[in-house]
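For this depiction, one protein chain was excluded, whereas all remaining protein chains were kept in their positions.
Naming follows writing order (A and B), and every chain is counted from residue 1.
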Amino acid sequence: MAVDKEFPVKIAGKGVDIDYGPRRIVEKLDLEIPERRFTALIGPNGSGKSTILRTFAALMKPSGGSILLDGRDVMELSTRDVARKVGVLLQGPVAPEGLTVADLVRLGRYPHRSIFGRWSPEDQDACDEALMLTGLADLSDRALDSLSGGQRQRAWIAMTLAQQGEAILLDEPTTYLDLEHQIELMNLITRLVAKHGKTVVAVLHDINQAARYAEHIVMLKDGRITAAGGPETVISSETIADVFKVKTIVIRDPVAGTPLCIPL
Amino acid sequence: MMRIVIALTLLLCLLVAASLAFGDVALTWRELYHVATGTDAPGPQDAMIVFDLRLPRTLLALLVGVALATAGTISLAIMRNPLAEPGVLGINSGAAAAAMAVIVLMRDPPVVLLQVAGFSGAAAMALAVYILAWRGGTSSLRIILIGIGLSSLATAGTTFLSAFGDIGDVQRAMIWLAGSVYDANMIKVRLLALWLVIPVTLAFLASRELDVIRFGDSSARSLGQPVDRVRGGMIVLVTVLSGAAVAVSGLIGFVGLVAPHIARRLVGTASHARIFPVAALVGACLVVAADILGRIVLPPVQLPAGIVTGLVGAPFFAYLLWGRRNGRG
Partner (left out) sequence: MTGRRPLRRTGAEGRRWLAFTALLCLLVVVAMSAVALGTITMPFSTIAAAIFQFDGSRGHLLVTTIRLPRVIAALLAGSALAVSGAIMQAVTNNPLASPGLLGINAGAAFAVVCLMTVFGSSTGDIYIWFALLGAAAAAIVVYALGSLGTTGQSPLGLVLAGAIVATFLTSLTTAVLIFDQSTLDAVRLWTAGSVTGRTMAQARTVAPYILTGLVAALFLGRNLTALSLGADASRSLGQNPVVWRGVSIAIIILLAGGAVALAGPIGFVGLVVPHIVRMSVGIDYRWVIPFSALGGALLVVTADIAGRLVFGSQSFPVGVTIALVGAPFFLYLARTRLKAEA
């Protein structure tokens, strides 16, 4: 795959097979996630994006092949070790009723604490930072149930940030957000990558969002990679016609200069 | 939090004192004080009633309440279902079937045998549920469904025995199953206390695991929790706790369901380190209060505590859920 050489590989899948019940969803997948970059997974419904994300987060066991995190097989690591390095936000997570934002974010420290470990200043700092980055510092005592969909989504992201993993995997993080919060979230991700050196992988529905903000795009169809690389190389009217069965023209975004596809 | 714990502790002390004072021979507070402190030469009879009859019974009720509430709190968290009391694991139906079988088949068995049967029935069912639900991992829903299936088989056995057994035996079994702390003694109290120390401590230490597992398997795993191991360990704790409670006191229902819900209302759902002590206190108060009421409502008849928890606990719980909320608007 066309991975920029100056960014070493953070997570790699080698010959990964994934089964869901009797059905094979992904076969012999080779995928490398570059460190300190924003990678977007795009593809139509049922292309296996979310499944691949879950497998890369070691939430699902691949039936074949291996997932390497910093060069080590994740199956040899304990779930706790993986969670210290990789934070995951799945689609539509449900919190028990009555929790506050601060309660939720505090849970992100779980993998860093031992049974007898007390709540440490580092734990508090991590939570404060996560709340600040997501702009929730003022809402930290509010009950989750009382928040808007966008605020709730940001609270979950704050929990993932409090985990302080070097990598963050997000499954369709913008789905429930309005335009303002979508842009805010994308800027947050860009900041996390550029300023804090995080590796971010996100499943995105919006091709143009991926093209504008992601540095590395992986396009999937039926569990296979059809194109991967920078937005310029991946987003073209041919690849989109092939994968999404939609006719488009691709022009240059007048603001960001990235590819912008417009359905015909 | 501290205020709630202190208030509940005071309430519990008051209930314990009342439990020592009330009964066939009612003592005044002053008499009770003299008996307790051994001053002012109380009648030997009073001391006997308080120390040999009422104290063990009260302490047993207290311990049973703690055990049931702790087990209920764990079940509620690991099953992620508001109806998930320990009975979901088949513990109650297993104990009931075993006890009913012993009573109906053996006529008048010794109490110890009944207790052994109750505990073994509970443990065997919980084990069977867990084994049958294991398929390369567990899931809350599968445990719940397998629990329903196995429980219904055990209940069918109980029903069969109760429909065809000797009517006197059936009635005796019903009384035992209704749950009471009637024949308590200090040895029993000490045994139960020893038995409970380890699982209650472990449960409290594992509060954080419960905070996390409650979010669902995927979220818990993504935070690095070995979900299957935690759930398995927690089920062992639930079995040990409620199995012991069943063995000494029969089926005192409702406490395991209600105490954690009440505790969640009082201190919030966020942290089990806060829920556990409050739930345990609530459970202890409930069972001690139920035992007192059972003694004084229809003397000389003693209503089993398990029935009183239902009769009094249910309306109280309803009041907590609805009355207070609506009052606040």
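Everything that follows uses one rule, which is that a contact is a pair of C-beta atoms (placed from the backbone, for glycine too) under 8 Å apart; a residue touches a chain by one contact, two chains touch by 3 or more.
Predicted, not measured: the structure shown is a model, and the values here were computed from it.
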item: Residue among B:144, B:237 or B:270 touching the omitted chain; value: B:144
item: Residue among B:175, B:230 or B:273 that touches the chain left out of view; value: B:175
item: Per the touch definition above, residue among B:9, B:120, B:155 or B:185 touching the missing chain; value: B:155
item: Residue in contact with the excluded chain [from B:20, B:257 or B:284]; value: B:257
item: Missing-partner contacts on chain B, residue numbers; value: 81-84, 88, 132-133, 135-137, 139-142, 144-146, 148-150, 152-153, 155-157, 159-160, 162-163, 167-168, 170-171, 174-175, 178, 217-218, 253-254, 257, 261, 301, 303-304, 306-311, 313-315, 317-318, 321-322, 325-326
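Just so it is clear, only the chains that are shown with their structure count from here on.
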item: Where chain A and chain B are represented by their mean Cα positions, the distance between them in whole Å; value: 45
item: Residue numbers on chain A that touch chain B, as the complex places them; value: 54, 57, 59, 78-84, 87-88, 90, 93-100, 103, 107-108, 110-111, 113, 115-116, 163
item: Touch list for chain B against partner chain A, complex; value: 80, 205-206, 208, 211-212, 214-216, 218-219, 221-226, 264, 268-271
